[in-house]
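Pasting a structure below so you can have a look.
Every protein chain but one is kept in place in this view of the complex.
== chain A ==
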Amino acid sequence: MSYELSVNGRRESVDVPGMTPLLDVLRDELSLRGAKKGCAEGRCGACTVRLGDRTVASCLLPVAVATDEPISTVEGVAAPDGPLHPVQEALLECGGVQCGACTPGMVMTLCDLLEADPDPDAQSVRQALVGNICRCTGYHKIVEAALSAAAALREAR
């Protein structure tokens, strides 16, 4: 089957079975390997992308149901040759990245959170991150980064 997708603002057309997980389409068909296949069972959040105005575990989402809304992935958060997004910047500044395998998913979840809630407290950041496992950092510096990015984004507004 052929599907038309909008990914990071580009029209893409792929020819795959409709049940193919969106993650496989992104990684294998579109060479967008930022989102990671950490578990393929909806548990780790490393494959998190945004579909319309929400985040989804792309490892569980069939491509056939991802055609109506724009998809954004970690590669689309900042222009490849442009400055980092405040969330990315804060993750590095605060030390919220170690191995980085969870980071693409973290970036997407945090961007989503901060659009919905520009001034979250630490507990709501933790709530938002509950679907994103990080085995390295113990989360504190990611939470710190989220609060710092939120402040930077508010300032920029």
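Some points to look at:
One rule holds for everything that comes next: contacts are C-beta pairs under 8 Å (C-beta built on N, C-alpha and C of every residue); 3 or more make two chains touch, one makes a residue touch a chain; residues count from 1.
The rule is simple: contacts and distances are computed from a predicted model.
A single chain of the complex does not appear, and UniProt lists its protein name as "Aldehyde oxidase", one of "3-isopropylmalate dehydratase large subunit", "Acyl-CoA dehydrogenase", "Aldehyde oxidase" or "Peptide/nickel transport system permease protein".
Set against the missing chain, the residues A:10, A:135 or A:154 yield one that touches it, A:135. In the complete complex, the hidden chain is touched by one of A:55, A:103 or A:148, namely A:103. The set of chain A residues touching the chain not shown comprises 27, 32-41, 43-44, 46, 73-75, 77-78, 80, 84, 88, 91-95, 97-104, 107, 125-127, 129-130, 132-143.
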